[in-house]
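For this view, one protein chain was removed and the others were kept in their places.
Going in written order, the chains are labelled A, B and C, and every chain counts its residues from 1.
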């Protein structure tokens, strides 16, 4: 990866994370960033449980969606989600440490598809998430 | 709706909500419940914003997913999400009041499809969510 | 519906169907068209069966996708599918008469969501299809 591309990738994190109130409030940490790629973790807290004392689908989704957002914003073009699909493949519970890894599957024009896999500490897959991105106007940092 | 069916619908709310830590933490209120149906609201707070100061996709999803969970648990059979698809149709921001209405589209055997529409206070549609449910073992209340 | 809007809706059928080789080859007939709406039928033939002698998922999808295409092209703007999701809710077999009804759920800018329901002759639902459309450059008929 060139210096330029890593600089753009890093900018996604540096520019967006300080404003990403929800990721911060949920304790989501971004551990890796590169063009088309992001990885991060979240520990399931009590306030992330649903009515059956399992991790709320919205919490699992929020983790995946966060990594998706960082991965698709690594080209210095403001990019948003147009839609997402999530499939749950196993439950998780309070105290579980979830890891989400987002990889770009394809970019074509202003659209992209990103696949995010969420695993827990034993390596088992908790959810598969496929995000559809759309580039909008604007850059993250001056492109000079 | 018979007394029995409304009793089962109400049970979803009475049994699940007190344990639904995430719905409570996000200030999600359930305003209507009936078999195959649920409606509720959430006000977008600062800690629900993403890196672009718009409502985080995970917060919008969590609201829809919550109403989905209540709507599909109204038959006194423990039911979980197997997957969901969300399409975002417009942005929302801090202070917006979001309403999610969940309607059952079809049930076949142990599976179901629920469609949730999220609107904001001006009536515009923020997101469309389609949830796929799966009934598991167990009941919410003694079925006598 | 104004004369203008019905004229645009009818144009989708008159312009596209003569070129729609696949719809014709599958015996798909379009029975109703209006802005944001289309309805049609297909009889399941032997050459539409899969390895289990049920209707091939691709045949069911093709019927839904066809009605989706007509419904989203009723505004005199060339529109294509960006993606689709289908859920199968019951099997169908050779000789079954399938009806697909496509309704517009939302349009926002150049994007739209259309929901198509496929039923068979006994009224039971065979599949639910949600199509995501995208308007591209060009009109179907001169807009004067």
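Observations on the structure shown:
By definition in this document, a residue touches a chain if its C-beta (ideal position, glycine included) is under 8 Å from a C-beta of that chain, and two chains touch if they have at least 3 such contacts.
Predicted model only: the values in this text are computed from it and were never measured.
When the full complex is taken into account, the listed residue touching the unshown chain is A:89, out of A:24, A:89 or A:135. Set against the missing chain, the residues A:97, A:125 or A:141 yield one that touches it, A:125.
The missing chain lies against chain B, touching residues 82-83, 85, 111, 132.
Against the chain not displayed here, chain A makes contact via residues 85, 87, 89-90, 105-106, 108, 111, 113, 125, 128, 130, 132.
The omitted chain makes contact with chain C at the following residues, 15-17, 19-26, 46-54, 56-59, 61-63, 65-66, 69, 73, 78, 80-88.
By our rule, only the chains that are shown with their structure count from here on.
Taking the mean of each chain's C-alpha atoms, the chain whose centre lies closest to the overall C-alpha mean is B.
Averaged C-alpha coordinates give centres for chain A and chain B that are 23 Å from one another. For the pair chain B and chain C, the distance between mean C-alpha positions equals 29 Å. In chain C, the residues touching two or more other chains are 85, 111, 132.
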